[in-house]
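Only a single protein chain was left out; the remaining protein chains are all shown in position.
All chains are identified by letter, namely A and B, in their written order; residue positions are counted from 1 within each chain.
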Amino acid sequence: MDLSILLASVLAASPPIVFAILGETITEKAGVINLSLDGSLLLTAMAAFVVALETHSVLAGFAVSMIVGAFIAGIIAFVSLTLYQSQLATGFVLTLLCRDLAYVLGNSYAHVPGPQVPHTPIPGLETLPVIGPILFNQDPVVYLSLMAIVGVWAYMYKTQPGLKLQGLGERPAAAFVRGVNVNAMRYVYTLIGGALVGLGGASFSLLVKPGWARPYGIEGTGWIALAIVIFGGWKPTRAALGAYFFVALQTAVNVLQSALPDVPTQIFATLPFPLMILTLLFVTIGNSEGMNQVLSHLPEEAQRLVRRVFKALQTSPPAALGTIFKKE
Amino acid sequence: MKVELKAIHKYFGPVPANDGVTFSVEPGSLHGLLGENGAGKSTLMKVLSGVLSPDSGEILLDGRPVSFDSPARAVELGVGMLHQDPLDFPPLSVLDNFLLGSPGRWRLDRSGVRHQLLALLAPFDFQFDPDAPVSDLSLGERQQLEIVRLLWLGVRVLILDEPTTVISAQQRAKLFSALRRLTEEGKTVIFVSHKLEEVTSLCNKVTVLSHGKMTGEATMPCPTDRLVQMMFGRSITVRKRSNVDLGGPILEIDHLTVSDWRLEVKDFSLNVSAGEVIGLAGLEGSGQHLVTRVSAGLLRPKAGRIRVAHRDMTGEPYHQFLEAGVIFMPAGRLEEGLIAGMTWTEHVALVERHSPFWIDWPLTARKAARCIREFNIKAKPDTCVEELSGGNQQRTLLALIPPHPRLLLLEHPTRGLDIESTESIWGLLLDWTRSGTAIVFMSSDLDELLDRSDRILVFFGGRVRVLDARQATVEQLGEAIGGQGFK
Partner (left out) sequence: MEAKASNKGRTGLSFKMTPLLLRIIALLGAVLLSGAALLIIGASPLDAFGLILSGAFGSPSRLAYVMTAWVPVLLCSAGLLVTFAAGLWNIGIEGQVVMGAVFATGVMQCLQPVLPPSAVLILAALAGILGGVLWGISAGALRLYGNVNEIFGGLGLNFIAGSLTVYLILGPWKRPGIGSTSGTLPFPPSLWLPAFKGFHVSPVEVLLGLGAMGLIAALLRGTYLGLQFKAVGKNQRSAFLMGVPIGRRMLLAFALCGGLAGLAGWVLIVGTSARHNLFPLISSGYGFLAILVVLLANLSALWSVPISLFFAALAMGSLQLPLQRQLDSSLGGVIQGMLVLSVLITQGLQSRFFRRGGR
């Protein structure tokens, strides 16, 4: 298997997940959990496809899905930030509801051929050796996703508002003292995150997995995206790496599939998911009390080695994630 | 910048935290704000720094009335506060903490600001690595960073809220020289503390608060007993000491070493007999909390032994201590003691030691009603505990203690309570001592410590001094808390 073709196909399939995890990273960095990702991706994918089909405009499809994604996130923001209800409960209900809405509203559009994002290699650059065919022989959405990674990273780490975002999820009380309007900013970032999720959904139905069906085939991806955000330590670059890793896993599974035709396809379809969750375990295990107790029985040298490994993998969430901020 | 506070009132519920406080601070002075815990100092400074808004009263800066609707606005107008627990962002780097919230361009200019930061640190002899995460810094260094940040933002009035609580002597010296330097440059510093010794050595002028009111002002130098008089008011307290016969040893601590991430108490020994009352005094975080928690089985000692009623309990888990009759009552009544959302009766059922599988609710409700009457609590069996007042919550915690406890470890049992509740609670506690219970309690109320304890252990930076409560005076106790007499 030609490696560069493999890499190119991983990149080509990556935009939806990249957008989704970037969006969720921003939202969680601000301190809000949007548990509705799985349903949101389905509903925004369907909306993008239907709108693009009816208006003959792929751009309109993208725009509408971003609005839908932001709207769903907005519900979570409203119910948790203004009404002080559980983010988890709302997110969970929405994930089921959006999926079901997508199936009901999109029913007559299943298996209908529709518009797609055109393939746009960048002239000149695509002939560069090695990286040319991989990076520059893609479509605009892929380029957009790459720029989005850079953009989010630059925003968070190189600008003053980005710095405030980091502070927001860590210690809202301290951010408040420094002039940040905590709740307003949480709303804004939740909406932005939702819009990015919508972008991800549109990237599915207008690019990576064109069209619509029931079941669509991406069910479960939203949950994985939530896990990747944790795996990525709430840092955009590391999360993006996790996204590429997951897509690579899926691609590898397809390759494995053709190498082992005897094993039924369904097993391969479900394989990436538990593998991804297992990696989560390695990333969070360093924190737990129980693990410390187990480790204390090992000899000193072994303990230190194990701890170093955990430390390197470790992630910890923004301290104020999921909490409600009330001024004194 | 001259600061004037006129007739500031601030209420939390019916209780006035600040009751018509008026005072002024001259520009370029090091002004001390003195008072016991709970006197209203922190509240007043939160009003001045924009975190809280006063219910009535005025704030004037250089003669102009101002009102802040947020701390950021106060900083813009030149008033900044260093909180006791610095409000910073532990996982972010020193440089990022410095930058966050500063006005200016969108793009962060880290290298430029880095130079500015280092330049600002130099004259004060503060030293830390701008790229290290703030969580690596000690509390003293985090304070230093915050001071420098406020100065960078152009603050002209710097308020420090109990800054010397847990910093080393060396850092304290650095802090004081930094403060003196600031006043030489014309900045105004307000130093809030309940440590007499520091305030007297550092400040030009001192305002004293007690129970929400301003009780006096003094220019330094001033004899300490005058200050003490202003802080505590002078009522002739009748020493309500009941002479209880002490029994056998309940708690024996031998050469114990225990620590948490901030502090270590080394080689500590203590014997507490049945019926004895031991008071633990000291500034917050001086080590008393470690001793209390290790005696309750919540912390594991690094070295040494603990025995409860002759039984070696070193290293045993918490529930063994509970079985042995050691009851721990935390200071956070609703956070750690009671369960909000559950009723009185449910609490009674929950603490039942030997219960059958099924709860007999009518029986339990009757038991609850009996307890409520006995302990004089304003509640009904089906009242949820979060609706009770502080005093009633504290009495509830006491009422839930199983009969015949061997040792009671109490964190600030009467904090925030009025006189009446305090009296009734101590009545209950003394009843227990008469039946052989030993009591170890933490408090910052000097009167309470002197009136109720047999012995007082004063903690300072992890070290301990013992005072005989029957003979010690308030001044001696206050000075010991402030660090006097420790090598």
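As a convention for this text, contacts are C-beta pairs under 8 Å (C-beta built on N, C-alpha and C of every residue); 3 or more make two chains touch, one makes a residue touch a chain.
On a predicted model such as this, the values are computed, not experimentally measured, just so you know.
Asks: By the document's own contact criterion, which visible chains does the hidden chain reach in the full complex?
Replies: By the stated touch criterion, the chain not on view contacts A, B.
Asks: Out of A:93, A:173 or A:306, which residue would touch the omitted chain in the full complex?
Replies: A:93
Asks: In the whole complex, not just what's shown, which of B:225, B:387, B:423 or B:468 touches the removed chain?
Replies: B:387
Asks: Of the listed residues A:104, A:256 or A:302, which contacts the missing chain in the full complex?
Replies: Answer from the full complex: A:104 touches the omitted chain.
Asks: Just checking the interface: what residues of chain B touch the absent partner chain?
Replies: Per the touch rule, chain B residues meeting the hidden chain are 318-319, 322, 328, 330, 335-343, 345-346, 349-352, 355-359, 361, 382, 384, 387, 400.
Asks: Name every residue on chain A in touch with the hidden partner chain.
Replies: 35, 75, 79, 82-86, 88-90, 92-94, 96-97, 99-101, 103-108, 214, 220, 223, 226-227, 230, 264, 266-267, 270-271, 273-274, 276-278, 280-281, 284-291, 294, 322
By our rule, only the chains that are shown with their structure count from here on.
Asks: Express in whole angstrom the distance between the two chain centres, defined as the mean CA positions of chain A and chain B.
Replies: So the centre of chain A lies 44 Å away from the centre of chain B.
Asks: Contact residues on chain B for chain A in the complex?
Replies: Counting only chain B, the residues touching chain A are 46, 51-52, 70-73, 75, 87-92, 96, 99-102, 104-108.
Asks: Touching chain B in the complex: which residues of chain A?
Replies: 158-161, 163-164, 166-167, 170-171, 173-180, 316, 319, 328
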